[in-house]
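Worksheet: the structure to be examined is printed underneath.
Shown here is a partial selection of chains from the complex, left in place.
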Amino acid sequence: MDKRAVFRSWWLPTAFALPQLALIALFFYWPAVAVVRWAFTLEPPFGGAAEFVGLANFRDVFADPLYWNSVVVSLIFALAGTLSTIFIGLVLALAVDRQLPGSGAVRFLYILPYAIAGPAAGMAFRFILSPERGLMASVNSAFPDFWNPAKYGSHALILVIVVFAWKWAGYTFIFLLAGLQSVPKSLTEAAAMDGSGPIRRAIDIQIPMLAPTLFFLLVTMMTEGFVGADTYGIVARTTDGGPNHGTEVMVYRIVEEAFRGLNYSGASAQSIVLIGLIMIFTFIQFRFIERRVHYK
Amino acid sequence: TTFTATPAHAEKTKFEFWYGLSGDLGERVQEACSKFNQSQGDFEIVCTSQNGYDTTLQNTIAAYRAKKQPAITQIYDAGTLDLMLSKAFIPAKTLMADNGYTIDWNNYFGGIANYYATAAGELNSFPFNSSTAMFYYNADAFAKAGIDFKPDTWEQVEEAARKLKAAGYECPMGMSFDTWATMEQFSAIHNQPIATQANGYKGLDAEVVFNKTKFVDQVTFLKKMADEKLVVIKTKQLGMDVVPAFTSQTCQMIQTSIADHGTIGKTLPEGVKWEVAMLPVWKGTERQNSLVGGASLWVMAGLPDAQYKGAAAFLNYLGTPEMAQWWSTVTGYIPVTKTGFDAMKANGFYDKAPYKGRELAIASLTYTPTSENTRGIRLGGFTQIRKEVGTALEAIFMQNADVQTELDKAAERSNAVLRRFEKTYAGQTLN
Amino acid sequence: MIQRTPYADAFTYALMALGFLLLIGPFAVIVAGASQTVQQVNAVPFNFLPQNQLLANMAEAWQRANLGTAMLNSFIMASLVTFGKVALSAMTAFSIVFFRTRFKHVFFWIVFITLMLPLEVRVVPTYAVAADLFEPIRLLIAWVTGITVSIEWNLLNSYAGLTLPLVATATGTFLYRQFYLTLPDELAEAARMDGSGPIRFFFDVVLPLSRTTMLALTTIMFVYGWNQYLWPLLMVTDPTYKTTMMSLVALLPSENGTPDWNVTLAGSLIIMLPPLLVVAVLQRWFVRGLVSSEK
Amino acid sequence: MADITIRAVRKSYGKTATLHGIDLAFASGEFVVILGPSGCGKSTLLRMIAGLEDITGGEIEINGRVVNKLEPRERGCAMVFQNYALYPHMTVADNIGYALKVAGVPKAERRTRIVETARIVGLGDYLERRPAALSGGQRQRVAMARAIIREPGVFLFDEPLSNLDATLRVTMRAEIRKLHQRLSATSVFVTHDQVEAMTLADKLVVMNKGHVEQVGQPLDIYHRPASTFVASFIGAPPMNLIDARIDASAPVARHEHLAIPVPAAMAAALAGRDVTLGIRPEECRVLPVGEGLPARVDFVEELGSGRIVHVAFGSRTFAAAIPLDIRVVPGDLIGLALPTAQLHVFDRETGRRLDVTHSAGRQEPVRQAAETV
């Protein structure tokens, strides 16, 4: 992970990092201080004296079965979302990487969903996937209740994952395509000589060689899945956490709690737990996965 | 050196107004603002949509905490208590008095004003876009199904539904999980409490009781109807809310806000006959007044006096009969003052086609003097409570969960919200 | 190119076509909806065929949401966010990767953690900061020296306020780090031998070599900046600073309003054009750019 | 074991033609070396045999079957790449056994064969290492093992030794040779190193700019290069070449003021022609000044085992390999003897060899040496 050739200076790197660190301190850590403070008090929405309650907020959070439900939903969403975006991106990147005639055009088209704003994407999917109006309505009329995210939590979860995957597959696609193009040609050729066909080559050679890219995507997509603005937007706009808390991911719950419930303190406590969770995840990713990533 | 500004070049006092309406309703608010700006030369109101009631409340809070609050903000019914306890506003009466306006506060319909008033009956905020829930039905379908009565009672609704079903209508009545009509309005007109302490008016220690009232029977009834496909669930998630379901003639009966009156008229194909009525009650019930919905305008504290002058002028301007009529014409909202309503009635507003029936909303709101159960709802974190009940309904109707169990759960969770709220505002009392 | 078989080619084309349908299909829906009348767009079942109202709806959306101003603002905002991120991330990643200091890991994690606490969660305090940027500095001065100073800088309703908080996050830094790690060590050594210090090395070698990564990040960040929603909605109250996402949300029919989804969809079509253009123009380099180095 | 026939094979990348019609036939079990300068199309040809490159025109036949449209795995070739192309994420054992795994060979059998093959190339102790933890020579062996284990009909080598250091190169060369003797698969070995070419080839193909310049046994080519290109490409230091005109009156060739003695037969046959004369450094002899042709020592390279003296000769620089007991220093004037029997003569225009006499080139040992191998 460390490079060999490094400059020696302490003030220069500090100066270089300073602008960003300053912004982060101002707009991230300083507000975060407030979030932490709220987590230990009962903060009235409009401000004013707040009572210190110690860990009571955390106790409430942990005692709430719906909170644990949201943890599970979040885990499923982040994992399934991450894996499916990476999977779709990978399959398409592998296809485009074969450089058949026409792949240049689709390459461009595949990135487009990423450029679309969450609300617009939500609207489109409302017309496509709603069980009584969109495309799925006709499927439902043939097989009643085949698709009903308003009824089944599992369908709803699939729905939000689909929107997430649609939105981000273009993003993973482009990174993976780029990664594929930097895999030495001779390796796939060697595998071809060893008798493996295109799919086998992809699985045995190309995918393992994409490790650095996959790692980057794993970290960013997991984080995006857990706390991304899109995650909140997608859930809020398509299922509103329902049916019956079936798609209530942690970030949605936090925002709802804070803004709908005006319970800043409870939301802050949840945020802190969430950050803790993601940090553990990220730590694991860096510790155990990046180790296996070779950068050159 | 000193400058003496000549009146001609005097800077107009600018002040801000944040509102939650969006879409074409947002446009109407903008129009009201420009009308005001053109009507006088001293003030300039800058109106900004925050695109939704909940974001308006959030943003108002954030702004207030940062001391960047607007002079006027539009807060929906469910946020009333949060504002009241915030000490972040200037009561309506104080504002108008301080700025030299004499308002006849009794001119506001009691059913409307009570929601936003102190225990002593003094208005904290200005009722603005007010509504109440109504019952809409497709008269053409009724005729086809051979229904020759108006659905005044739930028994009649059931009967009508059966006839409509028999006549081949897939969705006799549409229903969503919005609690406003199904729980709040139902409870009010049946004189059922939602919470103890007069729905919270008497103290922060109120507890919800909706799991012990007629509301439980109502849910059970609706669920039975749903099982028989007499009631059909229509939500955004399914592809269509109740209003589009009605306007697309999928569903023949719905409960929704009077504010949708205009939209329904515009969206239903021309020539379709439809009617609006007061919400049905169970036979033998003594009907009570319904609850006011919509939002009111709050004046935020902590700003220079000049801005308050402007705010007062604007609020006064909105209160003029002409403006009241204009507002009710271009939206589906009802006039909030008696004089406004009388004026409109007098000039025949409610006789003509698109507006006919809207007067029933006033009738519903003013059906009786308010009781403890119909004054309004003053519960902390009420949005959250609505969500809990909505989720319970979702579980009951979509996933066949047990009515009582789900409502008990919702009540328990709602009470937790109330207790936390009480603790947050420990030491404060309702005035 | 390895000798190909027709079966594998056909399979590849099938995959690509499937990808096309899945990823581009939803656009067709938006176009269809945007070209219909209110009645058509609300009809059941939804008609997936485009009608002839597209231009009318677009014009209506343009005028109603005042898209002219909004697009300009969004453009400025997205550009500033992009520029800020691209520049600052490059610098921070440089100090993380190329220096041997005890802080480098600390820096990295300080920056990296910011990926994890989304704006949604800390929006209220962040708003407070934007309203009074110097509060922490004031407090710091007061705490250290006991002197109360009264400097204030309010970022609300300004481009700085729209952009600075969005610049303060980690994606770019992470991306640059990944890229820098693939640069051969000898490049820095050669530069040192040539007498160049770290700053020169950064400007003369690292930045030019990062050009492609930069373009990639530019694309990502432009889209990110353009699609920002929550923050502008909160901190812009002056219509002159209104952004496109605010316009789009304003176009969403409200609960009791006319369900004119056709106009909303038409508006969303207009609004998605600039980011699509940016992606279209930059994506060629974008792809090559992420191919770490031309060794 | 397989024979390979290449018929009028052409290759173009876009508009630029890289191979201009190659015809070659390799017998079963033959060790063929393709030699040529960088960019002449060696790799391209090899990769077309392997199926890694589309064939623009012509036909390639392996074992009598036209393989133009076959995938690499269907051609029965194994290949050793210049940069080895080891799978960095697999252990040595997995690298070696990959082809068997793809072929669905059961695990136990695979293991046995991996161990056996690793033993052959001397990697028995490294089976669990990753390529990154191996030295260059070891990597090279892994690449070899990976090819060997498949027991292919055809081995293809694309400059497999060029990344090794000199010592290792010598060792690996011997090992490849031994391996070929043991497995006796047809081998096609691409290189631009003429020592490799000379020591390994049964049949040597010299290529230049997309054409085949000469095909033959290595010593034959060494001693009877078909063109100036071949002459200067094979042999290190390369053959000394000098432009001259054959005198019509005496058996000499004239280059500026120099008169280089040539065989009488050559003089007779080529009288008055512009030619290029060639002589190998090891055939030049250094004499005291005054004898032979005048030359001046430019610099001397000491190899330990021998010594190369570079002399200014007319307007040319000639290299001469001299024994260790002759001592010269830069600036010395010396005499240079060019034995007429060892002179090669080429057409000045076309660069093609002119065969006028049996005395040109040292032929006798050639056949013999080739047979001994």
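Think of it as A, B, C and D in the order they're written, each chain with its own count starting at 1.
Methods note: a residue touches a chain if its C-beta (ideal position, glycine included) is under 8 Å from a C-beta of that chain, and two chains touch if they have at least 3 such contacts.
Quick caveat: nothing in here was measured; it's all calculated off a predicted structure.
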item	value
Protein chain stoichiometry for the whole structure, using the labels that appear	A x1, B x1, C x1, D x2
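Keep this in mind: only the chains that are shown with their structure count from here on.
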item	value
Most heavily contacting chain pair (counted by C-beta pairs in contact)	A-C
Intercentroid distance (Cα basis), subunit D paired with subunit C, Å	57
Chain centre separation in whole Å, for subunit D relative to subunit B (CA means)	92
Multi-chain contact residues (two or more partners), subunit D	51-52, 71-72
Touching two or more other chains - residues of subunit B	55, 58, 61, 65, 239-240
Chain-chain contacts as defined at top	A-B, A-C, A-D, B-C, C-D
Complex contact set, residues of subunit D against subunit C	51-54, 69-72
Residues on subunit C engaged by subunit B in the complex (per definition of touch)	38-39, 42-44, 64, 123-124, 127-128, 130-132, 154, 156, 233-234, 236-239, 246, 249-260
Complex contact set, residues of subunit A against subunit B	42-48, 50-51, 53, 60, 126, 130-134, 137, 148-151, 156, 238-240, 242-245, 256-257, 259-263, 265-266
